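With one protein chain held back, the other chains of the complex are shown just where they sit.
Then we have chain A:
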Amino acid sequence: MEDEVVLLDFWPSSFAMRVKIALGEKGIKYKCKQEDLFNKSPLLLEMNPIHKKIPVLIHNGKPISESLIILQYIDQVWNHKSPLLPSDPYQRSQALFWADYIDKKIYGIGRRVWMGKEDQEEAKEELMQCLKTLDRELGNKLYFGGQNIGVVDVALVPFTTWFYSYETCGNFSIEAGCPKLVAWAKRCKENYQSVSEALPHPLQIYEYVMELKKRLGLV
């Protein structure tokens, strides 16, 4: 019996991009269904009744929600190639720690940066601090996962397509503060088709952000 894999997606979502990268790395065929987050489909509401959020992976009819949980699920089920998590338990704990760090910080702080309200300056400083921490953690490694991309790379790289929007809305430069990170993002896109295919162009994200700001009455 062939596997049926469906992804409930929203193209600007960094969280959904993570799943697309993982599915690409593992060579899994799947159907991608675009959701309108302002008009959520009955399928989304049925598959993720608690949070009503994307991404949701539906594997043979059974839903899995929360992008980092989806990544772990994919890694466990399709373990024939491209491992996302280290096999050593200590290394794995460190990878999960950093993936959790990225989850706790980047989306929320980034949002405050592009929204451009009174707390924007504070948010910019916080964002740079986080990115510099990650820049230091990367160090001289090719990828956070070592010689190949791993869960931390997959968790972080989608946000890099939002960097242009953060920088433009906030009027600052991320590359100036985190050159290694910016070089790493470029390397991921150049060497991994799964990454270059999953990430929309930064200008597309910027267009989306501008539309969203209009909708929210912020411009």
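Keep this in mind: contacts are C-beta pairs under 8 Å (C-beta built on N, C-alpha and C of every residue); 3 or more make two chains touch, one makes a residue touch a chain; residues count from 1.
In this section, contacts and distances are computed from a predicted model.
Candidate names were "Carbonic anhydrase", "Superoxide dismutase", "non-specific serine/threonine protein kinase" or "Glutathione-dependent dehydroascorbate reductase", and the UniProt protein name of the unshown chain is "Glutathione-dependent dehydroascorbate reductase".
For the chain left out of this panel, the touching residue among A:S13, A:S65, A:T161 or A:S194 is A:S65. Only one of A:I28, A:L96 or A:L142 touches the absent chain when the whole complex is considered: A:L96. Touching the chain that is not shown, out of A:P49, A:G108 or A:G146: A:P49 (per the contact rule at the top). One chain is missing from the display, and on chain A it is touched by residues 49-50, 59, 62, 64-66, 69-70, 72-73, 76-77, 89-90, 92-94, 96-97, 100-101, 133.
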